[in-house]
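The other protein chains are all here in position, but one chain of the complex has been omitted.
Entry: subunit A
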Amino acid sequence: MSDVKTEAVTVSVINQLPDASIQGQSPLFHADLATIAKSGPKTGGVTLKEEALLGHLTLRMNPENADQLKAAEKVLGVALPTQPLTSASKGDVVVRWISPDEWLITVPGLKAFEVETAFQKEMKGHFQVVNVSGGQTIVKLSGKYAQYVIKKSSPIDIHPSEFPVGKVVTSVFAKSSAIIRRSGENEFELVIRRSFSDYLWLWLQDASREYGLVIEA
C-alpha cells in the first residue's frame, strides 16, 4: 500500500489484491463454470470460457501527446492503438481502443498494480489510469457458430470483411453492453460488466442453445 506522487498530479494508487490465500471471485464465480465444464457436453457449435480475474485498467489520455504515447508504449511493451476500433497486443497484454481518449488494457491479474504504478512513474501531464478489474470480466466465445450468437445479441456487422481479427467495438449486447473484440477467425472476447454478468450468462446460454454450448474452464 503506497501513495505514488508524481510531479503534476497526486493520485492515490493502492495495491488492491490480498495475498494468494484469499481466492478472488470473478463476476461469473457463482455460475461455477468449472463444474459445468467437467460434467457438461464436450462438443458443440459454441465454446464459452471466462477469462477470469485479469487486471483491467482504463487509460484516459490525449492521443496526440507524443510523450504520453511513448510512455504508454514503454509501460506496456506495445504501442497504443490510435486507429479507432482497433486493438494491439503483445504477450499477455491486450490494449483495446475504446474512444479517442480512452483505452482498456488487460494484463494478468497480478500485474495490474505494477502496470498502474509504472504509468504513474513514466507518464507526465494529464492522464488517468483506473483499475477496474473488479467491475468486469472477459467471456470468450469460440467455435463455428459463435458468430451467430453475436448476431443475435448485437447490431454490429461481424462479417470478416467488416470485422477482422483484432477489431474492437463497444456496443449494445442484448439489453446490456459489451466490448467485443475478434481474437480469432471464429473467436470473440466480450468484456462485460460485473453487475450484468449473470443476465448475460443466461442470455448467452439461451442464444447458443440451438448450436450446442460447451463450457471450458
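In this text, contacts are C-beta pairs under 8 Å (C-beta built on N, C-alpha and C of every residue); 3 or more make two chains touch, one makes a residue touch a chain; residues count from 1.
Here is the rule we use: contacts and distances are computed from a predicted model.
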Record-based protein name (UniProt) of the chain missing from this complex, from "Putrescine-binding periplasmic protein", "DNA ligase (ATP)", "Sarcosine oxidase, alpha subunit family, heterotetrameric form" or "Amino acid ABC transporter": "Sarcosine oxidase, alpha subunit family, heterotetrameric form"
Residue, one of A:127, A:145 or A:188, that touches the chain absent here: A:127
Hidden partner chain, touching residue among A:79, A:110, A:202 or A:217: A:202
Subunit A residues touching the omitted chain (full complex): 1, 3, 8-12, 14-19, 21-27, 30, 53, 58, 60, 101, 126-128, 130-136, 148, 151-152, 154-157, 159, 161-162, 174-176, 193-196, 198-200, 202-203, 206-207, 209-210
